[in-house]
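The complex appears here without one of its protein chains, the remainder shown in place.
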Amino acid sequence: MKAAIYPGSFDPVTFGHLDVIQRASNMFDELTVSVLNNTQKSPLFSVEERVNILKEATRDIPNVRVESFSGLLIDYAKSKDIHVAVRGLRAITDFEFELQIAQTNRKLSHEQLDTIFLNTSLEYAYLSSSSVKEIASFNGDIYPCVPEFVAKLVYQKYGFENR
Amino acid sequence: MKAAIYPGSFDPVTFGHLDVIQRASNMFDELTVSVLNNTQKSPLFSVEERVNILKEATRDIPNVRVESFSGLLIDYAKSKDIHVAVRGLRAITDFEFELQIAQTNRKLSHEQLDTIFLNTSLEYAYLSSSSVKEIASFNGDIYPCVPEFVAKLVYQKYGFENR
Amino acid sequence: MKAAIYPGSFDPVTFGHLDVIQRASNMFDELTVSVLNNTQKSPLFSVEERVNILKEATRDIPNVRVESFSGLLIDYAKSKDIHVAVRGLRAITDFEFELQIAQTNRKLSHEQLDTIFLNTSLEYAYLSSSSVKEIASFNGDIYPCVPEFVAKLVYQKYGFENR
Amino acid sequence: MKAAIYPGSFDPVTFGHLDVIQRASNMFDELTVSVLNNTQKSPLFSVEERVNILKEATRDIPNVRVESFSGLLIDYAKSKDIHVAVRGLRAITDFEFELQIAQTNRKLSHEQLDTIFLNTSLEYAYLSSSSVKEIASFNGDIYPCVPEFVAKLVYQKYGFENR
Amino acid sequence: MKAAIYPGSFDPVTFGHLDVIQRASNMFDELTVSVLNNTQKSPLFSVEERVNILKEATRDIPNVRVESFSGLLIDYAKSKDIHVAVRGLRAITDFEFELQIAQTNRKLSHEQLDTIFLNTSLEYAYLSSSSVKEIASFNGDIYPCVPEFVAKLVYQKYGFENR
Partner (left out) sequence: MKAAIYPGSFDPVTFGHLDVIQRASNMFDELTVSVLNNTQKSPLFSVEERVNILKEATRDIPNVRVESFSGLLIDYAKSKDIHVAVRGLRAITDFEFELQIAQTNRKLSHEQLDTIFLNTSLEYAYLSSSSVKEIASFNGDIYPCVPEFVAKLVYQKYGFENR
């Protein structure tokens, strides 16, 4: 069985992430989407909230699992016996940063964890969780960026209940 | 069964290409390496020679097939019912060009042909078929760049028989 | 009156070019779209054909004029007393090349010709006249890339009359 | 009347900004330079100080207005019925970030706010408000970077009164 | 005598830095490696520790000196009558940032301080002090990244004494 892992912050999941999840789930027998528990950042949603949001957003894709992890990705992937990581690429800056991480992971895992990149679909090319949060914080329109139930949860976090 | 296609010119195949082939063959049940028959370029090796070289260079990887094709990749992939193309990424310039092709293929195939990118291993990051040919044309050393039997064939093309 | 010039090869005009034309025509009182008569290239359409295609494609935008020119852009712009050139930006490679030309034009014109850049709309970000021609040469589908009457003219050039 | 808006932090305004202001004021009937009131950053100068500095620095350009705004640019532009934003481009990193913002603004405004880019003149290509502040904080020479009266105000902020 | 300076944070020194030091020491009669005392950052090692680590790591290269400095590089270089700075280049993002600094230094020093760039050897191309620290903080393997005695010191800082 060919399995892959899609790690990320997903704070919150966007249509860009969901596009990568849909496409990667077509390529592998099982795809594990895993929320990084990064204790150094101050996320909008807790790890548990993000796992639940992802489960809801991907419930129609049968071969997708949602989990969370902390520490190094290579240790987590080894514990699950998964050898492929999936990452989306939006732009040049992404590209360099992602390549650095992919190379480091391949070296540190003694070539046991490889990374494949999917380029983000054009309509989501400039979409990021950060910009979604910034726009929502000014009560701007994020419905084109995230699923409707996610948008409502984001507005709630910023106190725009009836949006 | 999960199948993928790795299209390219392979004129000649380098250690960089073989690195991508090895890694992609681990990710899919079957990998078809296919030589593009581009009638507009003047290749060093004929399509038939390149297919034979690739077969020899990959004969230890059981799930790799070698073929050739002409025309649009999306038509060829459709005829073989393959939905994933594999491409190696070396650098920024590659990145932009490859993304353009991947987006075009995805659009023209009505999302039936997706592309995944593998970043070239560091030791092959600056290796290209073109530079191999330029170095060989001055009788420079290409043994660090291609398999030994390929190097000998390239030197023959440039008239350096006993190298 | 604020006037601008949009120079290019337009061989053929794509939806990406038309997007730039539409947006730039909103920003200036008059926009002159001008086909560069580059004697060194072998175009698919003659300069006259390209001018006629552009006139047809822009006939609903009242403040757009279509012309052709040869020689240096700064000389042509000076002859028309226009001080702003418009260029579309698709990607990093475009960006560097376009900046080089813009800087050179500004210097050579003694700051009489400035350039503004519009970023191509996302849905046309990877569209180019070259890829349109390559796809059409294999009888691929270019209707998503150019207006219908342009597509028919391109197919004619490649001998696909009844497409 | 063709109007445009040039939003920014301007903390402080540099010769690079003033170059963009001068050139954009030639292209439009009216240019509104507007200081973003970003409550999350710790600026060197208050919004009021920055507005006053900009008014002084641009007082010889009759069609330039100076204002400030908070919140989303698209809401501010809509309230003023302005449909064009102006941004300077210095380098690749700028380019990607600026394109992301421009695309987002165009989408969120339903194509009512478009962005044009001017490439910074070569002599200011590597000039930024941040580097001006860092150099001044070590009592380095910032007279090549900002107008004389601005330099004196910056040195005052860092306690170098008699520079 | 031709002298050069290699400024940096070196928190800690990596094999990538040592590669630059070795190669630059071959090009100049004397190379001064100098630790920047940047009071705004929270380093893992103190300036004194970093100087001592560098002295130990370079003790076999006779024409290398190790020092520290604070303030602007151009003032420090002037005080030592050195006119060439050395910097390593890993990637595009580095490139832009480094060029900005090099241009600023050249301008502020009235062309008395020039900068040369060495491209990092491929095997260290994606290595940075930051990633070394992040990996070590999770008790990951940093022995491929830094000299053995440096690795032990880094692990000590993160409380992994017996690694």
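Miscellaneous remarks
As written, the chain order gives the labels A, B, C, D and E, with residue 1 at the start of each chain.
Simple rule for what comes next: contacts are C-beta pairs under 8 Å (C-beta built on N, C-alpha and C of every residue); 3 or more make two chains touch, one makes a residue touch a chain.
Keep in mind it's a predicted model, so treat the numbers as computed, not measured.
Counted over the whole complex, the shown chains touched by the missing one are B, C, D, E. In the complete assembly, the contact with the undisplayed chain comes from E:Val84, out of E:Val84, E:Leu108, E:Ala136 or E:Val150. Looking at D:Phe10, D:Phe28, D:Phe69 or D:Tyr126, the residue that reaches the missing chain in the full complex is D:Tyr126. Along chain B, the points of touch with the absent chain fall at residues 91-93, 125-126, 128, 131, 135, 138, 140-141, 144. For chain E, the list of residues touching the undisplayed chain reads 2, 23, 26-29, 83-84, 89, 92, 95-96, 99, 102-103, 106, 114-119, 121-122. By the touch definition given at the top, chain D reaches the unshown chain through residues 92, 122-123, 125-126.
One rule holds in what follows: only the chains that are shown with their structure count from here on.
Chain C and chain E have centres, each the mean of its CA atoms, that are 48 Å apart.
Among the residues of chain C, those touching two or more other chains are numbered 92, 122, 125-126.
Pairs of chains meeting the touch criterion: A-B, A-C, A-D, A-E, B-C, B-E, C-D, D-E.
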